[in-house]
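The complex is shown incomplete by one protein chain, all other protein chains being positioned as in the whole.
And then subunit A:
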Amino acid sequence: MDVFASLFMFWLVNIAHSLTGCALQSCSDLHSNPLGGNTAAYLLLIKYRRRYRSCLAVDEMGETSSVENEFDDWFIESLKIYNNIHEYQLEHPTRVIEWTSEKTICVAGYSSDKNEILELLLPLKLFSDDNQGLCAERDFKVVHGGFSVGSIHCLKHIPGTRCVVTNDGFNSNLQVWDVGGDDCDVIKRTGVLQLKSASSDKGVKIAPGLTGGPCVLHGSQISDIQLTELTSGKPLYSLGKDIPDLLSSLQFVSGSVFLACACNGDLYVGDTRKPSALQNNPAGGREGVHWCMGVKTDLFSSDPSSCSVARLSSACQVVVSDLRDLRAPLCQAQLHVQRKTTSDDFMKVTWAPALDNCLAVSGFDGMVQIYDTASWRPELMEFQPLFIHQGHMMSDDQFDTSSAVVTTHVWHPSRPRTVLSAAVDGSVHVWDWVDKATASC
């Protein structure tokens, strides 16, 4: 890619403009620039331009006006690249966004002492498709809230109930919460679930059961994965295999079959009906010390090819495979990411539920990237994202937004291009990007 060449060109253009005192024009110049066709490259330019401008601001007068302009740049740009964008500021940052119903999500704080769990009602505007103009409501509403002593690293909603299960990331206990109904807005803790063989202090990954009574699959490493009935706390299944690899992701793909991804990238397929059956699919000598996974399932299809698994490594690689053969990658890619954080804590890859072949990646920096895997190949190559959301780096609050890191993101279950994302500064964005292909025709 000649991104850097064009970058250089842009610098020259920009400097020239600043010297002649018409920096504003460069924005519109860019639109006619042939390299504007490439969204990724284009967005990168904006980013660099922004840094350059920050320097200017300090040099000239130490005033905020130039900094304001650079936010305005993105603001104007956002008119073109998003259908809708909503930016919210939570009091405390969250690293979980979990759907609790079609219209509500749960967020929770992860600070070391006191935290809040909030259930938020999405604004009407995000749901009404017809007559949207008459719907002015664009704010989140806190419908339920509760207090947690510990931090919340993992939060899962149990389908068909008003329960959420959380873990603090430091021990293997699960906290069970009743989110509450219409009569009261307080979220209350109703119980604690423990791992039968608690073997680590690394925190637990959770996967809600998809069918049958309310139950939850949880574990901190592959060996201690167990299925627990929510109401009784009775263990229904435990793996009982001595594999001490730390667990990074856990998910059911059908009523009884689940996938477990170890931090080293190994993928396991288990079946809660057959405790002895466990299929191991090693990652196989790929780069990266930490791996996590995103699974796309179609519960109504028994075709194993309909279940795609994407594994993301800390070396910014994504390997896609499906249930037919988890060992051989269907396709893979080296992502175009410049890591800003050394922590692997926030790494996340998810499949778009209503958009074919698209996945979202976050956790390396202040951006959420969307990739279309349709063009990816079995051999490792670098690919450019389809879209980058960099709103979390463009907040006009007092935070140092250049160090912003996205903590999590989720897709809207039915709107194809709507994503919710959160960052360490407490911002939560809901955005719906413009599909270039349909916009141009």
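As a working rule, a contact is a pair of C-beta atoms (placed from the backbone, for glycine too) under 8 Å apart; a residue touches a chain by one contact, two chains touch by 3 or more; residues count from 1.
One rule holds for everything that comes next: contacts and distances are computed from a predicted model.
Peer 1: Any idea which of "Glutathione S-transferase", "Integrator complex subunit 11", "Translation initiation factor eIF2B subunit beta" or "G patch domain containing 1" UniProt assigns to the chain that's been left out?
Peer 2: From the choices "Glutathione S-transferase", "Integrator complex subunit 11", "Translation initiation factor eIF2B subunit beta" or "G patch domain containing 1", the unshown chain carries the UniProt name "Integrator complex subunit 11".
Peer 1: Out of A:109, A:123 or A:329, which touches the unshown chain?
Peer 2: Only one listed residue reaches the unshown chain, and that is A:123.
Peer 1: Pick from A:139, A:298 or A:382: which residue touches the chain that isn't shown?
Peer 2: Of the candidates A:139, A:298 or A:382, A:139 is in touch with the missing chain.
Peer 1: Applying the definition given at the start, please give the residues of subunit A touching the unseen chain.
Peer 2: 24, 27-28, 72, 75-76, 78-79, 84-91, 116, 120, 123-124, 131, 133-147, 183-187, 396, 428
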